[in-house]
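Quick one: the structure is below, questions incoming.
The complex appears here minus one protein chain, its other protein chains still in place.
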Amino acid sequence: MGIKTSEQYLESLRGLKPNVYIMGEQVEDIVGSKYFEITLKEMCKWYDWANEPGEKEDFAYWSPLINEDVSFWTHLRQDKDGLRKMIAVMKENNARHFCSMCMVIGLSVMWATTYDIDLEKGTHYHERLQNFFKHLQREDLRYCLGVMDPKGDRSLAPSAQADPDLHLRVVDKNSEGIIVNGAKMHTSNAPVMHYIFACPSGLLKEADKDYAVSFAVPIDAKGITFITRPAPGPLEKKSLESPASSNIGFVECLTVFDNVFVPWENVFMCGEWEFTEKLVGYFSPYVRLCKGTCTSARTDIIAGTAALIADYNGVGKASHIRNKITDMMISSEIGWGCALGAVSNSVQHPSGIPIPDVSISNAGLYHCRLRFVEFLGMLHEIAGGVVTTMPTEAEYLNEATRTYIEKYFKGRKGISTEDRLKLLYFIQDMTASRFGGYLVASAICAGGTPETNRVEVQRNYNLLEKIRNVKAICNIKE
Amino acid sequence: MGIKTSEQYLESLRGLKPNVYIMGEQVEDIVGSKYFEITLKEMCKWYDWANEPGEKEDFAYWSPLINEDVSFWTHLRQDKDGLRKMIAVMKENNARHFCSMCMVIGLSVMWATTYDIDLEKGTHYHERLQNFFKHLQREDLRYCLGVMDPKGDRSLAPSAQADPDLHLRVVDKNSEGIIVNGAKMHTSNAPVMHYIFACPSGLLKEADKDYAVSFAVPIDAKGITFITRPAPGPLEKKSLESPASSNIGFVECLTVFDNVFVPWENVFMCGEWEFTEKLVGYFSPYVRLCKGTCTSARTDIIAGTAALIADYNGVGKASHIRNKITDMMISSEIGWGCALGAVSNSVQHPSGIPIPDVSISNAGLYHCRLRFVEFLGMLHEIAGGVVTTMPTEAEYLNEATRTYIEKYFKGRKGISTEDRLKLLYFIQDMTASRFGGYLVASAICAGGTPETNRVEVQRNYNLLEKIRNVKAICNIKE
Amino acid sequence: MGIKTSEQYLESLRGLKPNVYIMGEQVEDIVGSKYFEITLKEMCKWYDWANEPGEKEDFAYWSPLINEDVSFWTHLRQDKDGLRKMIAVMKENNARHFCSMCMVIGLSVMWATTYDIDLEKGTHYHERLQNFFKHLQREDLRYCLGVMDPKGDRSLAPSAQADPDLHLRVVDKNSEGIIVNGAKMHTSNAPVMHYIFACPSGLLKEADKDYAVSFAVPIDAKGITFITRPAPGPLEKKSLESPASSNIGFVECLTVFDNVFVPWENVFMCGEWEFTEKLVGYFSPYVRLCKGTCTSARTDIIAGTAALIADYNGVGKASHIRNKITDMMISSEIGWGCALGAVSNSVQHPSGIPIPDVSISNAGLYHCRLRFVEFLGMLHEIAGGVVTTMPTEAEYLNEATRTYIEKYFKGRKGISTEDRLKLLYFIQDMTASRFGGYLVASAICAGGTPETNRVEVQRNYNLLEKIRNVKAICNIKE
Partner (left out) sequence: MGIKTSEQYLESLRGLKPNVYIMGEQVEDIVGSKYFEITLKEMCKWYDWANEPGEKEDFAYWSPLINEDVSFWTHLRQDKDGLRKMIAVMKENNARHFCSMCMVIGLSVMWATTYDIDLEKGTHYHERLQNFFKHLQREDLRYCLGVMDPKGDRSLAPSAQADPDLHLRVVDKNSEGIIVNGAKMHTSNAPVMHYIFACPSGLLKEADKDYAVSFAVPIDAKGITFITRPAPGPLEKKSLESPASSNIGFVECLTVFDNVFVPWENVFMCGEWEFTEKLVGYFSPYVRLCKGTCTSARTDIIAGTAALIADYNGVGKASHIRNKITDMMISSEIGWGCALGAVSNSVQHPSGIPIPDVSISNAGLYHCRLRFVEFLGMLHEIAGGVVTTMPTEAEYLNEATRTYIEKYFKGRKGISTEDRLKLLYFIQDMTASRFGGYLVASAICAGGTPETNRVEVQRNYNLLEKIRNVKAICNIKE
């Protein structure tokens, strides 16, 4: 049964005993901890949607791998149409919920990479990954991608660091499996997942071959420690403030691997440094496709919010405000258009999955993510200075001050002060809070940075062809 | 026989007697006039390509309308794949030749519009257009789009102008046909075409119904005068200078209609002002799709040129230059990615043609065209001040000065001074000449302006849906 | 004695009994309240600096008004050199402390406005303001500017609002003084000041003449209520986190005036709606001058931070990072250069103060403030995703996890993990927290918005002269 309920999910978490620290304490009962409340609410939502009429069309898919319905999380997209459907769901869903969790792309990328390795090296990684995939699908399990290494001095290769553990690496192997040491950063939501799925974070040279390692381990494998911070939202329940971050948000972890054993059946790469180029080559278009779609959808949220607060303020028709909202629309369409274009230009990998266009997906995201940050500023301008000077909800709930707030925070006729406050708190949530910081970080750093986009376009754009064209025009012989 | 040779084309022109003025003279023999040499060279090229192995794959297509092969110019694209192929040819070809002539989109747009009108009004425009289309295909004829009206005071509607002719209009009709008066601007290459195909340039209200007129007339119809200016390139042959504008470039015309009669069989709209909204709705995505593709391809030319001159100057690896070229690449990919995305999102019109996504096509073009202008400046920076201070070729051809030029215009080792001069003259041609001005105009004004793109995105983006999403997040009831 | 100590300041606050609400409670003892701790720390600092060798050169000035030394806060700048010194202090000080408090500009603006009114109307506002100024100087008092009104429906004039109190107004007057009703928004730090100084927030027409009111009142005047929110920093002491917001930050208020009486001696404008144009004309260059300087200085903080974290990460020499930092430098220089240029172009007002150039001050700020928001995103990119995923200091202080953090958050050789953490927490403080939101709001909304800058440039740029020049070039007669 490839689709579980959120109750089954929570129950399954209770059976795991990961080593988790948060706010200076060790957590025994994650499901019951206040620090995980928001995160679990969000995780459950995705389980619920896979079961819910009106949503399951988007969140449950028939999988040929196990001939059963599986969730959005665990479904492998095997053709352009599948990929297009995937981003269409993200586009729509992230515009109302900020995130759809695009974790599956990590597995897709390794799907192609393991195929390539096996073909050249005669290894059996691809079959193992297939088995792991089927296991995830059948049990409807969740996994966290462990990609980014701590990296220490970013100008040095993994093997050249003062401390060799600053990138995750194989320190030993035997007939049963491998022992790994190191850590992965930014392992969002790791303690509420079932597995950590690790892979290298960049191109590796031969000297770094111990760092060319990909595997999956249960989160409570011996030697793993999660140094966790709470989701950005408030710990206590709010009635008006923080409408997004009260329901949405990841705990973030430094996931430490202290001599962790991984059995061979869950090892998907081990030493094949020369395939990290392919891995990155597949990762880049997949992650930028998703991120471009996501940033487009989040831009839609900003645009909708800007339009609504302008209306509440009585200036919905002001030309400079309409201009700013049009800028948001254009950026959203560019992000989305390039995502569609990247899928449209994708090529089928022999392992049976489409690889989207690298340059287009990177270019679209590059544009959209940089503008996203500017739009947060524009939203401040449209909403006004109240975003950071307005009273907290405690004042609104206090009878002694509520009347004044009702009177002086009134917007245009026909809009209740409470609705305007709700919207302003949402803007505060998105642009003047820890959650707002997370939106910036997510736009700028998640899935590679803008600079990475530039590098990828530079690498993949066919400049030589363009130079040949120019020589022909100029009648320059080579 | 839907594909003709360039000889047949020139011969056919000799049979026409249009009323053409250029440089203060009336032209009798267009084919033999120096003012039309560049233009005709370019027109012939497209005929040649439709016959030439290696090119005809892109420039000749089987047409179901006449069950014969027809040229790129006259082929109606009837599905997404056809549309995608069309822009793929433009993308590749414009990157080596600046233009592929995207005139057919005007006919496609009227294909859909006439279908809509007939359906609602019981008219027979669509059948007439089909017949005209077949005629064009069978004879492999060329046509010029007459869209833009002179417009006079742009703040006034056509019928409110001091002079009612400032937009082309029907002044009379009878059982044989209609009489039109007015003019069309920017009728590129009109005197070397076989037909003028006219349609309204914007949304019309009921008061303007006489202006809701679309038709085709031979260029030598009585009452038509072409007030023409030469293509931007040089009149005399150059050996090194102006490598693009010596071979590429349109004559431009003000095409005056002085009580011109058009038989009903060539009238495709006459008074149906309420369908101009649909017309614009179809025109916009088609023209922006082509223009986005075109601007992307021309950006490729700039990128290739920038890379080559940087190499010639010995600074191909300078990071600031690579950065600028990467900016060009990104913009090119955005223009191209959105064109692909717009096709991917197109919907099939009941008349049997796909309508691309309006917002995406406008957004992609908007970005790409504005950056194109900036890139001309960047190209100056990369090439250096010599672009406008270098000697003319007359000095290079003069023995008395050639040695000094050879010596002092040398770039990096291994590159001949002559090759470097050729490339610099090309840059001059693109950025510091009348042809350069045409590239800017083409990027900015052709196919609607950047502001039009903004208006189209604003109109077509689903803002209400985004506002609904925001209300749901904020728990605001409607 | 125009310079007091911070102890004297705190003592003076204890003598005031304002009506203050914060976090749902009424505050009796502001000096002892945890909600005011950060704010008071900052207020005291400015008193201390006026007494401290090495700082007093910048924060104490001889005042000709009272022939004594007075503080930065209360000193009236009466010539270009004084103005230049003022912004030089802001530029240097805000680059290390974010804010210098530029409140005095409000009084300078009213200094000129009252002079103009008296000259035309024979009133005595200017003398009253002089007296109030001397009082502030002698007692070294602090005042909060109350400028922004709640505004309700921004498309309607004050007198056209459903609720006439949505802009502060005179509801009655008698021989003793006036009665005002309404509220002022964004009255930063009001409860720790001695006075509120109110003036109109925009251009008024005759119908709005009751809204043309300027006055000063003690903060504990009868009828004033402060609905306050805490400064954005943490309430509890941090050891590493929030290094800026633990020491810097304003409480913000909605300041309600419920039938507040103001004696005539403290009324500086009452009904002279036609002088609001002059008021705005003086306010604009003053506030943009300060804000441009301030934003330049804060950009310096971003640039320094970016350079330092890049170095800590081992990538201080990466060209793309240097590029981003250079962008910051350029924006900082533009903000600062235009501030200097605006002073250099200032004209002396007959009341004895210089009025800086409106267009230049607005243009410089416009550029600098928009880029500031982008730079927050760039800082994320340079620092990396850790800004929002790094452990809280609770984990660093916990022995069980500290070793892992020490190991895995190490940067380049020679930099202690703790220093890197401190810096990352500062970046978090500036870009991913409530304080970060305040920095955005301050850049975008404080002192008028970017759109206001555009309007001011448009109004003050001499376009007619430029048009005349163009006509002369074109030989167009007028």
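Residue numbering begins at 1 within each chain, and the chains themselves are lettered A, B and C in the order written.
As a convention for this text, a residue touches a chain if its C-beta (ideal position, glycine included) is under 8 Å from a C-beta of that chain, and two chains touch if they have at least 3 such contacts.
Computed from a prediction, not measured in an experiment: that's the story for all the values here.
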Contact partner of the left-out chain, one of C:Arg96, C:Lys222 or C:Lys317: C:Arg96
Of C:Val27, C:Met103, C:Ala303 or C:Ile405, the one touching the omitted chain in the full complex: C:Ala303
Which of B:Glu7, B:Glu52 or B:Asp163 contacts the chain that the document leaves out: B:Asp163
On subunit C, residues whose C-beta touches the chain left out of the figure: 84, 95-96, 243-244, 300-301, 303-305, 307-308, 322-323, 325-326, 329-334, 336-345, 357, 359-364, 366-367, 419, 422-423, 425-426, 453-454, 457-458, 461, 463, 465-476
Absent chain, residues of subunit B that touch it: 21-24, 26, 148, 150-156, 162-163, 165-166, 183, 185-186, 188, 225, 227-229, 232, 252-254, 256, 313-315, 317-318, 320, 370, 373-374, 376-377, 380-381, 384-392, 394-395, 397-398, 400-401, 404-405, 407-413, 428, 431-434, 436-438, 440-446, 449-451, 454
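Here is the rule we use: only the chains that are shown with their structure count from here on.
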Chain of greatest Cα-centre distance to subunit C: B
Approximate Å spacing (C-alpha centroids) for the pair subunit A, subunit C: 38
Chain centre separation in whole Å, for subunit C relative to subunit B (CA means): 52
Touching two or more other chains - residue numbers and ranges from subunit A: 454
